[in-house]
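One structure is given below, represented as structure tokens, and several questions about it will come after.
Here the complex is missing a single protein chain, while all its other protein chains stay put.
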Amino acid sequence: MDGFRKKDKLWLTIWLTGLAGLGLWDAVFLNQPAFLLLQTAFVNTLTAGVLVVVFSLALGWPIGVALYFLETRRPAFYLSFTFVLNIIRSIPQIVGILIGYVILTIFIEDQILRSQFSQLVWMAFTISLFVFLEVVDLVRERIAYYNKLDFFQAMLCCGIKEGRIINRDILWKNSRAHLLHKMISVFGIAVFLQCSIDFIISVGLSTDVSLSNFPVTLGSLLAKLDSKQDILAVGSAFSSPTNALSLLFEHLQGVSIAFVIVFTLLCVYKISNGLVRRFNL
Amino acid sequence: MKSKLIEHTLSIVLLSCVFIIVMNVIGHRESARNVDRMRFIAPYLQFDSLDFGNPLHVALFKETLDLFHPETPARNDSLLLAIQAFRQEQFTNQAYKTGGGDRGLSSAKMMKLGNMYLQFIIIYLIVMVLSYYAAQSLAIFRFVKMKQNKTSYLEELYTGMRSTTHRNGSFFSHSVFLFAKALVKSLSYAVLFSPAYVIAYSIRSSMNTDSYLFMIVLGVISNGLLINYANKFFTFLVTESRKGYVQTAIVKNLNASYEWGTPDGVSRWSVVRPGSSFPSHVFRHIYMNARFQFLSTLKEHASFLITGLVIIEMALNIQGHLGYELLQNILYKQYDVVVSIILGIFFIVKVTEIVVDGWFHHESRKYENRV
Partner (left out) sequence: MNTLRFDIRIATDERTLVDIREFQLPLDRITFLFGESGIGKSLIARAVYGLLDPEEFNITINGEPYKSYVRKPETQGVKENSFYVFQEPSSHLNPLMPLEMQIREGSLSQVSDDREILDRLLEGSDANEVRKLLEVYPKPYRPSGGEKQRIFLVMALKKIDLMLAAGRVNKQHVFVFDEPTGSLDNHFRNVFLSLLFKRFQQQRFTTLLITHDYSMVSEVTRTYRGFVDYVSFKELSLHNGRHTLSDFQPETYIGWLEKQRKEPASRKPGGESRPLLRVESGVEVFRQQLTISKDPEGAQLSALEIYPGTVVYAKAPSGTGKTTLVKLMMGLIRGKNLKVTLDGDILTEYTPRRFWQKKIWGKKMTMVFQHADEALNPRATVMETFQGLPSEKRITRESVRQSLGELFDFEIGDEFMNKQVSTLSGGQKQRLNLLRSLFLNTDILILDEPLNGLDFESTTKVLSMIRGKQRAGKGILLISHNEEIFDALISKEHIYYLQAAPAK
């Protein structure tokens, strides 16, 4: 037990073990095509999540630093820039991503985005457009924190370049744990939003238009008719506990997907809390 | 404050303009496409003897096309696809079904939308207030638990099982009790982290999920809203509890115990009760500072909450709700309706931001000694 006093590592292990356990169970009891579909959906969702993290960092860090420089040098640019960012901030994420989806369908119609992977990248990019502000805020908060201490000014007075102080001394040397923590929570948000948007769109369309040309993710898989039936069965398990066992065998597809989503979100939360405790963030 | 207000108003105006222009452009593009497509396929739709619903007819039509225009097989294919897409739209799009008269923003539709919008605002406000209080209470509860330094139920159970002494009836019932507590805790965790649609579908068979009450409850607890903001408040509490002035309060002999109900501890009631201030306890200082910081997170809270509500309405397919209407109109490309709904949602967020900024400004003016 002692090795797991670091809660983040404990929960990372729990997550991986849980997924592996589910994988084994499904390999035995779930039919082959459904299992394959589940795997693809999982990999796609994970890929999208990681892409969102990468995009948010790639957008957030430079923009955060740029805002600092603009604030001191070009106040007019700074004001208009933050004005635009604040507008993005005020659009509820789901609405913004829906707009991104509208654009995606146009791209697909015009055959600009052909491969499934490029569609995944586009969706990840849209999501990151609405979450990268968290990274910007963190970067600015860290710079502001060190700006209040003597740290920044003392280094300036020694003639060290401002860019070096910010990027190397403040962000790289002193904020790595903070950034890691932020990346993990961004990953959680990304998975949640990705699943939700796919679920919504698939539900809205399921009766009418085929969605087969979109990459399959956990959300869209959950919205399929058979998965939805599986989830509905969970309710009946509450009313008659004898049905509970059937969840693990007959309704495995939907239950597995729901489990992966909820379990992943829970573990991401626990891991990020563990990090906070370990590094006193 | 004035500059903030100007900024907010400006952004409302600007975003309205941008959206209306963009959606107009897309709308034009759509209709232009439709005209193009119609010009392309219209001659073929006029054959009364041709039934495009019949696979045999379709196959025959394709053969014929290929026979007459063998030099452009690609064009033939896309012609066929366009015809099929057109037919599909005719079947699926309600606007076309009703002869296209309903397309666009008629005044009746405006009324309907306005009604939905009002409903949405009321639900939003209720969920906002509830989740704001619930998040605080939950966080305080967790903070007190942390201070009490209790081991987790499972760990207690594990150590209890390991020790071979005291194996009697009371031990057994205590173990069952602990196990049940752990089970309830993990179940509630599962609920708090579930996206709304997972919860809703899993209990749909046993209860009506289309009621307002259910929507409100779902809005508060699911989608990770409650747990995330409780966690945020908890983090504030922990950071504040490490600050120097807490030590000062301890040195000044304020109550510092976190046991339930003892004279120098905290009571369970004061944790749940809205507006309690924990007088003559060290926690008073922690709480007032954490709450002040929490105030400024209300803005993101608002936008996150709306995300949750929209997801619920869309995923549950509740007809007559704003989110559902938005989704339908996106799918059927009625962009004027889409724009008005999105702008409406944006206004809610903006108004919340203005209110929060005003409140925060008022509070901080006091603390900055400027009143």
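Each chain gets a letter, A and B, in the order it is written, and its residues are counted from 1.
One rule holds for everything that comes next: contacts are C-beta pairs under 8 Å (C-beta built on N, C-alpha and C of every residue); 3 or more make two chains touch, one makes a residue touch a chain.
This is a predicted model, so every value here is computed, not measured.
A.B. asks: With respect to the chain omitted from the figure, which of A:P33, A:G159 or A:P241 is a touching residue?
C.D. replies: Of all options in A:P33, A:G159 or A:P241, contact with the hidden chain holds for A:G159.
A.B. asks: Pick from B:T248, B:S267 or B:Q319: which residue touches the chain that isn't shown?
C.D. replies: That would be B:T248, which touches the missing chain.
A.B. asks: Who touches the missing chain here, A:Q32, A:T72 or A:S240?
C.D. replies: A:T72
A.B. asks: For subunit B, which residues reach the chain that was dropped from this view?
C.D. replies: Subunit B touches the chain not shown through residues 149, 243-245, 247-254, 280, 285, 288-289, 292, 366-369.
A.B. asks: If the missing chain were put back, which residues of subunit A would it touch?
C.D. replies: Considering the whole complex, subunit A reaches the absent chain at 72-73, 149-151, 153-162, 164, 168-169, 173-174.
Note that only the chains that are shown with their structure count from here on.
A.B. asks: Quick check: how many Å separate the C-alpha centres of subunit A and subunit B?
C.D. replies: Each chain reduced to its C-alpha mean, subunit A and subunit B end up 15 Å apart.
A.B. asks: Can you name the residues of subunit A that touch subunit B in the complex?
C.D. replies: For subunit A paired with subunit B, touching residues are 83, 86-87, 89-95, 98-99, 101-102, 106, 188, 192-193, 195-196, 199-201, 203-205, 208-209, 222, 228, 231-236, 238-239, 258, 261-262, 265-266, 269, 273, 276.
A.B. asks: Touching residues of subunit B toward subunit A in the complex: what are they?
C.D. replies: Where subunit B meets subunit A, its residues are 7, 10-11, 14-15, 26, 88, 91-92, 189-190, 193-195, 197-198, 201-207, 223-224, 227-228, 231, 235, 299-300, 303-304, 306-307, 310-311, 314-315, 317, 326-328, 330-331, 338, 342, 345-346, 349-350, 353.
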